[in-house]
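Structure record follows, encoded as structure tokens.
Excluded from the complex is one protein chain; the other protein chains are retained at their positions.
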Amino acid sequence: MISFLSKIGSFYYREYKLNLSGFQDILTNIIFFFVSIFIFIFSIGPEKETISLIGVGIVWTLLLLSSTLSLRKFYQDDFENGNLLLMRLNGFSYGFISILKTFSHFLFVQVPFLLSIPIACILLNIANDKVVYLFASFAIGSLILSCLGSISSSMNLMNQRNFLLGSLIVMIFSVPIIIFSVGIINMEKNFYSLMSVLVGILLIVFSINPWASGLCLKLSLENN
Amino acid sequence: MSLRFQRLLLILLTLIIIFSAVLLILYNTRENVSYFYTPSEIDESDMLTKKIIRIGGFVEKNSFNKISSSSFKFRITDEKASILVAYDGILPDLFREGQGAVIEGSFSDNNIFNATNVFAKHDENYMPKSIKESLKDTGYWNKNYK
Amino acid sequence: MILVKDLSIERSNKKIFENVNLSLGTGKIIILKGENGSGKTTLLKSILNLIEPTSGSIYWKGKLLNKNLNDFYNHVTYIADKTTSLRKLTVQDNINIWKKIFLSKIGKSNIENILKILKLDFYLGQKVNSLSFGEIKKLELLRLIIENKKIWILDEPLSNLDKETINVVEQTFEDHCAKEGSIIFSSHQDTVINVTEEVIL
Partner (left out) sequence: MFLFNPYKFNKTADYLFKPILFLSIILFSFGLLYSLFLSPDDYQQGTTVRIMYVHVPSAWLSLMTYAIMTLYSVAALAFRIPFGFIVNSAIAPIGAVYTLICIISGSLWGKPMWGTWWVWDARLTSVALLFIIYLIIIFMNLSFENRIVKEKVIAIFILVGSINLPIVKFSVDWWNTLHQPATISKLSKPSIDPSMMTPLIIMTFAFIMIGISIAILRIKTEIISRKSNLR
């Protein structure tokens, strides 16, 4: 049991080292996010009211888009250099690998976005009291996005021709998340019930994730 | 614990989680994921905020007022509350008194709802014209609106 | 310890190999020989339970392998023809990560010695990316020592290595067998390693 826990710990040490060395990738993602915000602001025009009206929608769309940018690296690198196999031989089942990877994606890719949300809110003139709601909804929403990303990128491991399909899958299934999380911000009075809907979606996606991505990982490793 | 038993346990756990999550979602979305609100759900705070919302209900009987060829006033009701609506534009074919409708727009200062779009909502009943006549004649005609 | 019985594998209606029998006891070295595409890698992968065989069965310590998988994985090191070292990190980082992942108790001086023998000590602070292919392969073989497990399953461990290193590897293999370890590896070239059994696919 203790050795299992320390194996998990060393998994995250590895992920930390990897992400630290590839920190410019994460930084590029965040810069992409901010540059797109600038482009939105310039293309809409200088009217502050319009921008703050649609600001929440913009933040969510761009968060979704920029987190799908990093999807390609979700499993692909580890799959190609055989590290996925190494993890399997080290005693993790495929489903468990996908759970670990999902959390790692959340920690190292989504959390930086989470931290940059307040700045984005200032840029987009979103009212201060709404920032808390946006933050809460994105904290859960991004974990859902990580799970979806795990499912779709494990499905597309062996897909050499059409990698955009992976982003498409994430975007399709993230439609309800966006509906509810934007709803949270626009209807403050229903905060708790909408939040529990998001938690419900998270539970569903989270429990599907190890099965679906585990199976896909197994398939891809078997037929590689 | 054999591997197979572990697997079975995991599957069961997953199913339980999914089931409870579905219940949670259904319980909580019942009020929230509406395409429209009913008039009785509208309260003072909604009237004060000038946001664009949708209200769904029935066009109250004997409330339809044609002001000009493209300007109308009517009341939307759900038999508990009713709201006065003003609309400039073209009404869909199915728009009739006593028929369901969904109105998109925002409240103005004197609590009149200024509609920008009017959608007719038809019910799930389908019936030929002739039968409706005969039903009316014999007095069996009681349609309960949804 | 490992017993392979009548193993045959088909993939998309094409037979890769048929009725392979193997038994790997302690202190033994088995070499798989065969041309490219003869199924050496496939056989190794099916021994690791990564590929489901069409027919036949594999036993580990007398039990069916897929009933006893975690215990088997605790005793086996697999080195594929791919190199698993992380290219963006330095050699030192890679060694540290492996030591943590495999809960290795190998001392620092021990590893430094091996690095000196493999002539990798000079590159310790450099990124793996800047190493040559043979050096990356040597680094990969270092995992055998770090993992410190009984059974080694190696896919083409001798390719891309120079003569000196092959001698070192040979020496390590013999030491490992002396310590009641066992090795199964594939190679398409002739080797000087004394093997106990030769399987030609």
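The chains carry the letters A, B and C, assigned in the order they are written, with residues numbered from 1 in each.
Note that in this section a residue touches a chain if its C-beta (ideal position, glycine included) is under 8 Å from a C-beta of that chain, and two chains touch if they have at least 3 such contacts.
What you see is a predicted model; the values in this text were computed from it and never measured.
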Which of B:42, B:76 or B:102 touches the missing chain? It is B:102
The one of B:10, B:53, B:91 or B:112 in touch with the missing chain is B:91
The missing chain sits against chain A at residues 151, 155, 158-162, 165, 168-169, 172-173, 175, 204, 208, 212, 215-216, 219-220, 223
Against the hidden chain, chain B presents residues 26, 29-30, 33-38, 56, 90-96, 99, 102, 117-132, 146
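We adopt the following convention: only the chains that are shown with their structure count from here on.
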In whole angstrom, the CA-centroid distance of chain A from chain B equals 35
Taking each chain's mean CA coordinate, chain B and chain C are separated, in whole Å, by 67
Where chain B touches two or more other chains simultaneously, the residues are none
The chain A residues in contact with chain C across the complex are 3, 6-7, 9-11, 13-14, 17-18, 21-22, 80-83, 85-86, 88-91, 221-222
Listed in rising order, the residues of chain B that touch chain A in the complex are 13-14, 17-18, 20-22, 24-25, 28-29, 31-33
Counting only contacts in the complex, chain A reaches chain B at residues 179-180, 183, 187, 190, 193-194, 196-197, 199-201, 203-204, 206-208, 211
